[in-house]
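Yeah, one chain of the complex is gone here, protein chain that is, but the others are all in their spots.
We just call them A and B in the order they show up, numbering each chain from 1.
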Amino acid sequence: MKPPTTSGSSRAAVPLLLLCLAVLAAAGCGGGAAGSGGNGVTVWMYPVIMDPKANAAYWDGVEKGFERAHPGTDLRIEQQPWVNRDQKLATALGGGKGPDVVLLGPDQIPQYQANGVLRPVDRALGKARAAFRPTALAAMTQDGELYAAPIYHTVTSTLYNRRLLAKAGIKEPPATWAALKAAAPRLKRAGVATLDYSASGEASLNMSFYPLLWQAGGRVFDESGKKTAFGGPEGVEALTFLVRLYREGAVPRSALTNANLFTDQALGRQQVAMGYTNTPADAALAAQAWGKGNVIVGPALAGPRKRVGFGMPGGLGINAASRNTAGAEKFVAYMMAPAQIASLGRAGGFFSPRTDVTVPGTGAHAKEYEAALAYAFPGEPHRAARQVQALLAPEIQAALTGEKSPREALAAAAEAGDALLARQR
Amino acid sequence: MSRVESRETPPEEEPEARGPADHQGPGPGGADSPASPVAVAAPPGDRTIPPVTVPAPPVATTAPAPPPAGRSRWGRMSAARRREALAGLAFVAPMLVLFLVFRIGPTLGAVFLSLTDYRLNGDWTFIGAGNYARLLDDRLFWEAFGVTALYTVLYVPMTVVLALGTAVLLHRTLWLRGFFRGLFFLPYVTSIVLAAVIWKWIYEVEDGLLNSVLGGLGLGPVDFLGSESLVLPSIAAASAWKGFGYSMLILLAGLQSVPREVTEAAVIDGANGWQRFRWVTLPLLRPVLFFVLVIEAIGAFQVFDAMYVMTAGGPVRASYSLVYFLYDSGFKFFDFGYACAVGLVLFLVVLVFSLIQRRLVGREVD
């Protein structure tokens, strides 16, 4: 029963094992601390510029430029994936590690700030404060302090498919709720849906339900921030509008699993005539997929009370455990300078968070988006914003599937949300 | 042969192994019964024993086992026994050290966190059972619990039947067996996230693969992922497709270690294919089957990725599992103490579940 190759296999195993151990030992030197310590500054950046090559090139340029301007500081910009973004950041910060500087959106700030892992960036902002859009600063502010310095601003607006509208004989792209309701039956006869929507639990309500709520004149939280406000009549009106469209087939059924995506969703695939929270990047993709002449970018959608869309700043926050806050602040200040804001805007198709800098639009629809910027609302910053979204999103699904009426669904979410807020205070 | 000897010894120790002492906790029986694709298999060369009559005592080969009491006393051990114990510890040592540091350590850490209101900056206060009390009152937790249980009930039989079916098919055929086994194993090679992406695309209501086919037959469209009643079976089917290769390989190994004489004897007795499988093969396969059931159930209770990618827990939380709940608590809301409490409750449930499973299936194994 003894195999002949006995010694052969063990003879091979020993050197292989030694090799493994050697590799581990060689790799074992080197540790980590929060950021880079000393003269280093570590930055976590995400693929904000869609084309991977352009993204790498841009941030390489920033590294070189900053090090030229600040000799002796070693800047490392590390690209991170969007996927599991918070999981990685929270784990690193929880371990007292993580970068010195990280890119943050307004929706991330309350949670991290409440956990004491962010340091205010007011000092880095300094005198430049007056030059920034007040709404952009407000979105990044918690308890009176600024936790991320805006370096770009995104904007969303309506996006129409000209070919599909024409198919239904619609000349004027519907820009109000009323026009949209009127267009729906005609589009249905032409075999397409009217409005794309994202009802997935991972879709931010800032890009789906909240704009409708704001258009109806409602708010997510009341003025005190101690109670939810979406359950009021405005909320019911907004949800009723949405649910009716969904029932009529004017909102496609795939909306239930859509997570604020354009590509490979009904709109990108030309099954729906319009979207109302689409970015300039979406418009560029649409031009590729539908043909340039078929893309129309309109103003923000107008509801019964207001014309408002969503658009938010992206900003740089500083790790509270950073060992080189001076260096981190230098980098933040560097990125907030007009020259950087302009170059990042050009490379990524973003808008300027500063009123004294205009990014010369390069895209085909730059002018329309520039106009939409005036209506771009960055959302209501609140410590429990995420939890409330998690409570509300399934109730909206329940209203869409018909399990609950819009009023019941919102009431249930409001009750749970208020209980949560009461617990937090 | 040793096999003969070891089979002769157990009758005396078996009652002991099943004694109450071994059942109150992590007894040896618990570890042993999922055991052994093997305990069934006689060494191939050894064709004299009719194994059907001796249904594989799980602890058999550790024979001749000493009475449990003697084990823990070094002083009472003979020199040879002490040498053996030292050798055993030495062989376990590398894995044991890794295990204590990187498995038990973090688990104890999680136990500790679950008793605090830990914040990301390292601040915490001890709040005792506060997180657990909150859990019992949390409607979301119970909903997620129900979803997870239902998913497990759907996924485990699906996977095991698929794995067993393909394993039997492969076992019966010689025609291109390696090729087919590779093919069946293919889905396991992919990551669960990729499987979820592919299946989300297949299930799509507008023009997914399945609805294209159904449309061609004049049916549908069916909203697989958008319907509260279909979403769990749909996700379970996708996960079964992805996961059955693992159990298939293990069951196949189990099947192939069923001695051929046994089935041959059954053929002579005039049993047909199904009867042979039902009354001869299946009983012999029971230990492996049990192992596979436990492993798949543990996996099913921890389902998360597939739901995260395919449905984000929807619609209306119809696919919101316990680990999803844990993930949200921990990495969306940064409520780590609470998340750890969820993790530990899940651990206890799976533990109890495994013990019950052992009682139901495992007893017949003994």
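The working rule: a residue touches a chain if its C-beta (ideal position, glycine included) is under 8 Å from a C-beta of that chain, and two chains touch if they have at least 3 such contacts.
Keep this in mind: contacts and distances are computed from a predicted model.
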Report summary line: Of "Branched-chain amino acid transport protein AzlD", "Carbohydrate ABC transporter permease", "Fe-S cluster assembly protein SufB" or "ATPase", the UniProt protein name belonging to the chain not shown is "Carbohydrate ABC transporter permease"
Report task. Taking the complete complex into account, tell me which visible chains touch the one left out. Result -> A, B
Report task. Using the touch definition up top, pick the residue from B:Val205, B:Leu249, B:Ala266 or B:Leu289 that touches the left-out chain. Result -> B:Leu249
Query raised in the report: Taking the entire complex into account, which one of B:Tyr151, B:Phe224 or B:Trp241 touches the absent chain?
Result: B:Trp241
Report summary line: Among B:Leu194, B:Leu219, B:Val267 or B:Leu360, contact with the omitted chain is made only by B:Leu194
Requested in this report: Since one chain isn't shown, list which residues of chain A touch it in the complete complex.
Outcome: 1-3, 5-7, 9-10, 13, 16-17, 20, 23-25, 27-32, 42, 47, 49-53, 56, 76, 78-84, 87-88, 91-92, 94-97, 99, 261-264, 269, 281-282, 285, 288-289
Report summary line: Even though one chain is not shown, chain B touches it at residues 1-3, 6, 25-28, 30-31, 34-39, 41, 43-45, 61-63, 65-66, 71-72, 74, 81, 84-92, 94-96, 98-99, 101-110, 112-113, 165-166, 169-170, 172-173, 175-178, 180-191, 193-195, 197-199, 201-202, 207, 209, 212, 241, 246, 249, 252-253, 256-257, 259, 291, 295, 298, 301-302, 304, 323, 326-327, 330-331, 336, 339-340, 342-344, 346-347, 350-351, 354
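Throughout what follows, only the chains that are shown with their structure count from here on.
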Query raised in the report: Once you find the CA centre of chain A and the CA centre of chain B, what distance in Å lies between them?
Result: 39
Report task. Could you please specify the touching residues of chain A with respect to chain B in the complex? Result -> 1, 86-87, 90, 93-94, 96, 111-112, 114-117, 199-203, 252-254, 256-257, 259, 266, 269, 271, 320-321, 386-387, 390, 393-395, 397-398, 400-401, 403
Query raised in the report: Which of the residues in chain B come into contact with chain A in the complex?
Result: 43, 45, 119-123, 200, 204-207, 221, 223, 225-228, 308, 310-317, 320, 327-328, 330-334, 336
